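Excluded from the complex is one protein chain; the other protein chains are retained at their positions.
Chain IDs A and B follow the sequence of writing; residue 1 opens each chain.
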Amino acid sequence: MSDNKTVVVDVDRSVYDIKDIETEEEFYREKEGFTRDIVEKLSEEKDDPKWMRDLRFRSLELFEKQKNTTWGPDVSDLDLNRISSYVRHKSEMKTDWEDVPEDIKNTFERLGIPEAERKSLAGVGAQYDSELVYHNLKDEVARAGVVYTDMEAAVKGEYADLVEQYFMKVIPPTDHKYAALHGAVWSGGSFVYVPKGVKVEVPLQSYFRLNAAGAGQFEHTLIIVDEGADLHFIEGCSAPKYNVANLHAGAVELVVKKNARLRYSTIENWSKNMYNLNTKRAIVEENGRMEWVSGSFGSHTSYLYPMTILKGDNSQMEYTGITFAGKGQNLDTGAKVVHQGKNTKSVISTKSISKDGGIGTYRSSVVIAASAKNAKASISCDSLMLDSISRSDTVPAMDIRTNDADVGHEAKIGRISDDAIFYLMSRGLSEEDARAMIVSGFANPVSKELPLEYAVEMNNLIKLEMSGNM
Amino acid sequence: MSEQSLLQVKDLSSKINDTEILHGINLEIRKGETHVLMGPNGAGKSTLGYTLMGNPNYEVTGGKIFFEGEDITDISTDKRAKAGMFLSFQNPLEVPGISLGSFIRNAFHEQTGVPVKLLKFKKDLASSMDILTMDHGYADRDLNVGFSGGEKKKAEILQMLMLNPKLAILDETDSGLDVDAVRTVSKGIEEFQKKEDGALLIITHSTKILEALHVDYTHVLVNGTIVKTGGAELVDEINENGFEQFLQ
Partner (left out) sequence: MIVNVLPVLTYRWLHLNDSELDDKYINVTDTVSPAPIALPAGVSRTTLSRSEAEKVFDNAAQLLAKEDEKYVSPNGDMYFRNKEQKIHTGMGIDIDKLLDKMNVQTDVYTAEENKKISEPVVIRYELEDGSGSLSSQIIHAKKNSEITVILDYRSEINAGGFHGVSTKLLAEEGAKINLIKVQMLGYNYIHIDDIGAVCMKNADIEDTQLELGSSKSWNGIYVNLLGDESVFNGNIGYLCKDEQNYDINYIAQQNGKRTDSKCVCRGVLIDKASKTFKGTIDFRVGSSGSVGDEQEDTLLLSPDVINRTMPVILCQEEDVDGRHGATIGQLDEDTLFYMQSRGISSEQAKKIVVKARLDSIANMIPDDEVKAKAAHFIQNAL
């Protein structure tokens, strides 16, 4: 087949689609819906401290009160009464892949996680449905004082106070309906603490796998990079496709302290029955730097706008993102930034591709507060329409409240020119390959920000989307 | 049709946007031959190049094109390239995000179907770049993006050398180049001629590029028709007298 041989090696979508059988002997599954009883049971099971228990119930109340938004993709088909909040394998979390149950281990083997860990990662957390099944950190990194653990352990462990200080404070449950839901039923996820001055040379990765049909995943990630420290964190996610809706409403809270740097990279490849209503937010203190690299390929519906609060003077953020909306997908993605400190700087650069009836929306907000003297913001968003049955919309907002600011915005929308296709075909590429190559080139500013293996994965996903055989 | 025939154009007419540009072109190029197509601006020279390569904007309204005896009039551009045709563009397109080196490797792989050995490829690429006095750094730059006019033309000739077609059509490869660049490009073309059986159709309206090259046939195109065909001496004649004698 000619459509799978250019640019990058072949990949098989079926890897993501292999389902494990969920048996009653091996798995515990909470009944569907989100009620007080269920939250009660979850809190009990997790043996929450009081503040966490209170947070869950307060969040549940907020969830019950709040309505869905009117501005994003329609989620009226998502029946929360048919989503199970909690599914877990009955074995404990392991620190050695050999001890992880066979089926689950095989799934992660197929996704290449243990191999990536050996080759290029400093630590890995692997979540399967609602709980982590594996967590490990390389010795030398642990010796430097880096903490990388599952969220449940963190809530009660050595860093409990630090967790309490930030947990659902960066993203309060009042934020929106699904942040509230998350606060009520969160389970799993990772806690990372990088001590002052420690620079973690190789990335940490958490991989989230949702195998259970009709379930929700509500993992919570909290990363604190202390003064002068440096971290690259990678998040991967996938799920096999089912005919029923799945829900992902995770929360990612990031704290970048003075002079610290954090890079957070995501390749999101949820299956196309997933409602991805995820919330990510970073607070950056003085002279800190937050970098987001985000690829959105999967999901049926996505609401995803990583937000950065540039609180400290001279703090910076850079967001590089790509979204590929194919058949049956409505992906509403972008970024938000609030400039509060002086001399703060933000750069948002996104690429969006729509194809086969997919709806891709770039949505953003850049707010420059009156206190953010000498702030600089630059936004550029490029969209590519691959046919006339799709939609591609660009909905950015800017709110500037000081004259001492410099803001530039550029948006472009267009298509692949016939001349470019002819040029590539004159060198022997089929029309399909020529298109795929141009789209890969369009996506290149994003893939070059990723570590090699992930860039390859991203190119494979583009290739796959372009061949139209999904 | 001779054994050695590579390209045969029979009574070819083509149009763009409802305007017929070429009217009944006949042309035969055999293996290893170098043909020159000259003519004043607007004669249809580039149109012939595009039509031979199958640009969808140019519609064949009559006649046939054969390549190695196969009728290619209706086949797609990539298949023509795979069959061994190459067109050097007058204005090569910019393709952001794909480096020149990886693009050539892809095209090479696409045309030959065999996996490219990376080390050997890099060596070949470097030596071809040396012939064209191209900085090796260009291999890693995005295809034609930010290249000067001269660099773009060199990048086209580089692709020709690397892809090694049976027939290369060079469309105004010398236009807009300074003397040194013309000499360099011309050296690249010579290198291509040296390779066995590499045929050329050089489209030009000046003669500078031809000085160092061996030419077998010269055709003069005026108003979409070949009005005269001769040998290399015709180039000199045009050099002296211009096209006026043909403009009746």
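One rule holds in what follows: a residue touches a chain if its C-beta (ideal position, glycine included) is under 8 Å from a C-beta of that chain, and two chains touch if they have at least 3 such contacts.
The shown structure was predicted, so the numbers you read here are calculated from the model rather than taken from an experiment.
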Q: Over the full complex, note down every shown chain the hidden chain is touching.
A: A
Q: Would you indicate which residue among A:45, A:115, A:406 or A:419 is in contact with the undisplayed chain?
A: A:406
Q. Among A:35, A:365 or A:467, which residue is in contact with the omitted chain in the full complex?
A. A:365
Q. In terms of residues, what is the contact footprint of the unshown chain on chain A?
A. 69-74, 330, 332, 336, 359, 361, 363, 365, 367, 370, 383, 385-388, 390-415
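In this text, only the chains that are shown with their structure count from here on.
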Q | Residue numbers on chain B that touch chain A, as the complex places them | A | 53-57, 76-78, 80-82, 86-87, 89, 92-93, 95-98, 103, 106-107, 109-111, 142-143, 159, 163
Q | For the chain A and chain B complex, residues of the former touching the latter | A | 5-7, 417-420, 422-431, 433-434, 437-438, 440-445
